[in-house]
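Could you have a look at this structure, given as structure tokens, before my questions?
Only one protein chain is missing from this complex, and each of the others stays in its spot.
So that you can tell them apart, the chains are marked A and B in the order they are listed, and the count of residues begins at 1 in each.
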Amino acid sequence: MSDSEHPVDLKSYIRRCAAILFAVVCTTSLMIATSFSHIGNGWAARVAIILGIAVVNALLVASYLMHLLSEKKMVYALLVFTVFFFIGLMGLTLWATNDFPPGTAIH
Amino acid sequence: MQANVQQFPPFRPSEAHAGGGDHGHGEHHEPGFFSKYIFSTDHKVIGIQYGLMALSFMLFGFGLMLMMRWQIAHPGVPVPVLGPLLEKILGQPAAGGAISPDLYNSFGAMHGTIMVFLGVVPLAFAAFGNYVTPLMIGAPDMAFPRLNMASFHVFFLGGVVMLVSFFIPGGAAQAGWTSYSPLATTIPTNGQAFWLTGMVLLITSSLLGAVNFIATIIQLRAPGMTWMRLPFFVWAQFVTAFLLLLAFPPLEAAGLLQLMDNVAHTSFFLPTGLAVGGQLANVSGGGSPLLWQHLFWFLGHPEVYVLILPAMGIVAEVITNNTRKPIWGYKSLVYAALAVGFMSFIVWAHHMYLTGMGQKIATFFQTTTMIVSIPSVIILTCMFLSLWGGSIRFNTPMLFALAFLPMFGIGGLTGLPLGLAASDLYLHDTYYVIAHFHYVVAPGTIFALFAGVYFWFPKMTGRRMNEFWGRVHFWCSFVFMNVVFMPMFAQGIKGMLRRMSDGGVNYSAAVVNKTGTAASPMIDALPGTVMQLNGWILWAAIALGIAQIPFILNLFWSISHGEKVDHNPWHATTLDWQTPTPPPHGNFTHEPHVVRGPYEYSAPDHATDFTPQDEAEGPATPKPPTPQH
Partner (left out) sequence: MEIPYTVQNRPDTGIYNAKVGIWLFLASEVMLFGGLFSAYILLRVGAAPGEWPHGWLNVTLGTINTILLALSAITTLLAWAACKVREFGKFKFFHACTIVLALTFLGIKSYEYRDKFMHYEVQLQPSAKNRAAGEFADGHLVAKSGDFDLAKKTGFIKLHGHIVKDRKELMDLRSPEAQAAQHEELTIAAADIKKMENYAPRHNTFTAIYFTLTGLHALHILGGTLVIFYLWGPGSRMWKTDPERFTNRVEVSGLFWHFVDLVWIFLFPVLYLT
């Protein structure tokens, strides 16, 4: 069911969409530019920047296209838990595979 | 949001029509066999479908276990009675009617898989959850009835794939229910691919089910059914559904990756330089075997709580009902269940202390593991305290529920040494571990499930199960369960390893021979008494099997011959007992308006010793001041 908080005028939607598309094109170009640049020594710095831009891009899509900005509290609660466990899964796995008993030979 | 709080639309009484609220024809018509029993969207029928299928799978899994126990007690001796049949069906792996080591491995892997994913979870979560949850919250059905039907069909398909895998060349999966790589990929039969396909289907089914349960509990609570008026059973199902929802997908991911390893010959879990049978394997390498273990146990540990939480929910209902007093510490129970659910996501690597893990991460996981045991103890304590001062009715469901408490206690407390790295390094992969988790799941969860079957049978059929045979079933199961599992603690502490198809004979003999010639400082021979226990366990297991016959007969006999009872034979307060028996399509003849908490037993100024949640008379529990969302 539609919420009254959203504009019901199709034109304003199209304007907003054009802005989002512009933003997506900008962030994508920025990512590609970073990828082909020579920032930093090796890939580490570039990967960090590119992923940072990707997160911004994703937040943009989630906030506006999935209209998370005007979503109900319950959905936020669910997503907070999910993100927490997502980070737990990734973070703890990485930590566990990089924490060795002293004296372990690696590669 | 303040403006439209609690404005619920008018109730539309039930009107027989399958299809979950599609529009159009409203006339009442009698559904045919297929739409009534196979393609039913009614949560009650689906619950019973799940229940019957899960009970059959449990019996099948038990049968596999009996054959394994025979092989352990009498290695290489043909299985009596079933041996010739086995040879006929499975051929070479069961040559001469005896169980070959390969077949033993298959049976071991499939016993675990079937009991967990096709037995206990479908019965505890899908069957009881489906049948009881919508009734308890006062909903006409699940939120997505057709999705509910689809989950059952996908589950059924997954079960079929698992069963079919026994009959393909090479037989079913042999790498254990944990399917550790690279073993799971290097076994040259197709059983593992079938196992993975089956698992992907079962996981999909569970995911759809979990979505449905959570949406139902959030959206379809009857007016007045606030969060803190939900019966504990519903809370338990709610937390369980979240565990399934968020912990299962990583295993699905892992399953897809292992499927790629098995079918497309990738190397996700295969390390560089992997040798198989003394030869360098023809794989690209570069993968990580530990990754599988992480992804598997990310599900594996929450799965333990998926198995136990619904059981706790059932026990809470049965205990309050039969002590005739409110449950002790309702809020503590609810918060403890939420805490268990939350913590269970960050303890998984305590299954992996032996993988060469560093001290820092091991310390982290030991800490979280000790923390997760606290809420479990809170739940158990609340239930024990509930017994205090109650006028207890010792009927069959109550006996099973009461037995659950100490049995789960034993299972839980023996888990603590496994959660600490120092003791786990010794106990890992011994029979101690087997005894520990079977105490949690077999005399623990399965007893609670029996309690549930005896308890809700009158709601499903309008008849009570026979009390005498119920007691026979209980006492025999109780005694033999303990005789089966208690000796395993001793065997494990003595160093008997699991997954040995000869029950340790070979291993024990080899070490004894060595002691005369060369020093073998690491291991002592298994004492003869430890091997002797294998024989006892076999006979106790057979007796346990025989003890289930009264239950099976009682279950089917009582459908048509049990004592007839009214809609609320246990004088219970929750909404599931405030509808006709069996509940019609749509569940309620009038819209339930909940005015009080779930366990209003023996209220001093009430005529009866129970006050149903929707009974308007009498003093209502005051509503909480802030609206709960």
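In the analysis below, a contact is a pair of C-beta atoms (placed from the backbone, for glycine too) under 8 Å apart; a residue touches a chain by one contact, two chains touch by 3 or more.
The model shown is predicted, which means the values in this text are computed figures rather than measured ones.
K.L.:
For the chain that does not appear here, which of the shown chains does it touch in the whole complex?
P.N.:
A, B
K.L.:
Of B:73, B:257 or B:595, which one is in contact with the hidden chain?
P.N.:
B:257
K.L.:
Pick from B:162, B:236, B:283 or B:318: which residue touches the chain that isn't shown?
P.N.:
Final answer for the missing-chain contact: B:283.
K.L.:
Using the touch definition from the top, which of B:143, B:184 or B:505 touches the missing chain?
P.N.:
Counting the whole complex, the residue in contact with the absent chain is B:143.
K.L.:
Contact with the hidden chain only, please: which chain A residues?
P.N.:
With respect to the unshown chain, the touching residues of chain A are 1-2, 6, 8-10, 13-14, 17, 20-21, 24-25, 28, 31-32, 34-36, 43, 46-47, 50-51, 53-54, 57-58, 61-62, 65-66, 72-75, 78-79, 81-83, 85-86, 89-90, 93-94, 97-98, 107.
K.L.:
For the chain that got dropped from the picture, name the residues of chain B it touches.
P.N.:
1, 4-9, 12, 14-17, 20-21, 23-24, 140-141, 143-145, 147, 207, 210-212, 214-215, 218-220, 245-254, 256-257, 260, 264-268, 272, 283-284, 286-288, 291, 294-295, 298, 585-586, 627-629
What we mean here is this: only the chains that are shown with their structure count from here on.
K.L.:
Suppose each chain is reduced to the average of its Cα coordinates; what separation in Å results between chain A and chain B?
P.N.:
About 36 Å separates the centre of chain A from that of chain B.
K.L.:
Any idea which chain A residues touch chain B in the complex?
P.N.:
Where chain A meets chain B, its residues are 73-74, 81-82, 85, 88-89, 92-93, 95-97, 99-101, 104.
K.L.:
Could you list, by residue number, the parts of chain B that touch chain A in their complex?
P.N.:
Contact set of chain B toward chain A: 218, 242, 246-247, 250, 288, 290-291, 294-295, 298, 345-346, 349, 352, 356-361, 364, 629.
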